[in-house]
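Got a structure for you, written out below as structure tokens; questions coming shortly.
All protein chains of the complex are present and in place, except for one that has been dropped.
Lettered A and B in written order, each chain numbered from 1.
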Amino acid sequence: MIVAIASGKGGTGKTTVAASLATIWAGEVLGVDLDVEEPNLHLFLRPAIAGSEMAHMTVPTVAEAQCTYCGACSELCQFKAISVFNQVIITFPEMCHGCGGCIAICPEKALSAGQRELGEISWGQAGGVGFLAGRLRIGEAMSPPLMRRVKARLDQMLAATGGDAIIDAPPGVSCPAVNAVMDSDVILLVTEPTPFGVYDFQLAWEAFTPLGKPMGAVINRAGLGNDAIYRFCQEKGLPILAEIPYDRAIAEAYARGRIIATVSTGLKAIFVSLRDQIRDLAQPNRSREAAHA
Amino acid sequence: MREIIIISGKGGTGKTSLTGAFAHLAADKIICDLDVDAPDLHLLLQPTKERLEEFYVGHEAEIDAEKCDGCGLCATMCQFGAIRENGAGFAVDPVRCEGCKVCVAFCPAAAIRFPERHCGHWYVSATRFGPLVHAQLFPGAENSGRLVMVLKQQARELAKARGVDLVLCDGAPGIGCPVISSLSGAHLAVAVTEPTPSGRHDLERVAALCRHFQTALAVIINKYDLNPDETARIEVFCHDESYPVLAQLPHDPLVTTAMIQGLVVTELPESDFSRELGQAWSRIEELAGLGR
Partner (left out) sequence: MNRIAVTSEGPSLDDQVDPRFGRAAGFVVVDLETMDTQYIDNGQSQVMAQGAGIQAAELVARAGVSCLLTGSVGPKAFQALSAAGIKVGQNLEGLTVRAAVERFKNNQVEIAQAANRAGR
């Protein structure tokens, strides 16, 4: 099972929830950091890194001797990553989206696959919890290409271990967030009951509902703000799977890099209950069978 | 004319709350919400929309089921896993479609259309603090930074037309396309951080981004009292890299109180927080060369 922890608003507690859930999970679990622009999961799980690799994407390289400057590549490219005019051919690798179209369409086979560095993928172990993360190169504009490669490695790792994965997704509701959640089995939306939290939560609900995955909400800093979020969840039939109270002591523990589920038995119990509810949400038939057994 | 952008790296540090307060404190300005993915500034500013524009960017592929002969070449060539077989042939998943046109170009039956993609709206509005240029991407849409550039261009033109010397922008979290676009042409970036491991980590990355694009950077440490040791570490980092620390703001529930009332924190009765914030704004004006 792959659980994606997402939100609309940044700073609501995705990484907090992901790290805590992974720590109290039952069975094999992999903590996956797909917030490749600002990965934070390692700051809490503190994994021993076993290996890492640079991730690249394919960009066109020109063998100018073969090029006839016909311009078919430039005509096709939607991103202006390759440009042909007069007797000039020039590429802008940082604009390339890696679609392979120019390489495929060139009638002279003058284009071949070059590389652009996206960032780094690393993996390891944090006690009983597996760890996998992507880290975007500074100056690399797009996160989805790196995210796809981290997800490919995730699939390999899950095929080997047969366990579950908890994905720490980036904030927001545009392409990076959608990429992080679209191949998961269940989506958890973490929010805070403030006006910003509620507004962005509604955007997230609109963005992710079409993906057709079971979704549940986690209200962090419950007690702060107002009750608009509860009304929205009720209206949309979205189950609230956990509430983490607004408590300065929790904020200070987080500010010291503590995993919240380890701060007290009360907090641990919240995450254990959340874990069980996620399982029920993802596989409702299985829990019904268990109840009747 | 000066363009100042409030960024953070990490989400939730207080960019929007502080930008709203700066919009109140600043004399003449055009306000701009560049967080087009999850915009929140309008919740504090209650804009009256005066102009609405459609935003189209890029294209998406659509397979005409009647012309499709089911050869599947499109699905083989698509690098984004966007084309799958359904009962009747092949179909493009708009969520995954990158708009690259490869399937359109190679389809032997010319069965694939390539319409423009409607990605959102943008607005020019009036608020109690001045004009606001803002937008809303449709949830799930691509956020390449193009809409950010459109908003910046509009804000600059408005500033020029009205003889206003400041464009004040609320930025997006992260370091990707929208943030990169936000930094383009900015005279000063102000990073709002918090004294947590994530806050410092993400500040270092967004600072490296500003260096990469040669944008001047200053820092505000918000919620500094949550971890004075971490605050001290951030101060050392800023000192070593020559980023001015404009203020250390205490963690104050007043920020949320103001938000719930649809106000900015400087509209509430004066507090330590609002005083420190006022001083930070004066320092920003100085740094940006606003000569006020």
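One rule holds in what follows: a contact is a pair of C-beta atoms (placed from the backbone, for glycine too) under 8 Å apart; a residue touches a chain by one contact, two chains touch by 3 or more.
Every value quoted in this text rests on a predicted model; they were computed, and no experiment measured them.
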Contacting the left-out chain in the complete assembly, out of A:Phe79, A:Phe131 or A:Tyr246: A:Phe79
From A:Ala50, A:Ala63 or A:Ile90, residue that would touch the chain that is not displayed: A:Ile90
Sole residue of B:Met149, B:Val164 or B:Leu268 that reaches the chain not shown, by the stated touch rule: B:Met149
Residues belonging to subunit A that touch the chain removed from view: 74, 78-81, 83-86, 88, 90, 92, 95
Chain not shown, touching residues in subunit B: 57-58, 144-146, 149, 153, 180-181, 183-185, 213-215
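In this section, only the chains that are shown with their structure count from here on.
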Between subunit A and subunit B, centroid-to-centroid distance (C-alpha), Å: 19
Residues of subunit B touching subunit A in the complex: 8-13, 16, 37-38, 40, 43, 58-59, 77, 79-80, 95-96, 98-102, 105-106, 137, 139-143, 145, 172-177, 180, 194-198, 201-202, 205-206, 208-209, 212-213, 223, 226-227, 230, 251, 253, 256, 259-260, 262
Subunit A residues touching subunit B - in the complex, by the definition given at the top: 8-12, 15, 37-38, 40, 43-44, 76, 78-79, 97-101, 104-105, 136, 138-139, 141-143, 170-176, 178, 182, 194-196, 199-200, 203-204, 206-208, 210-211, 224-226, 248, 251-252, 254-257
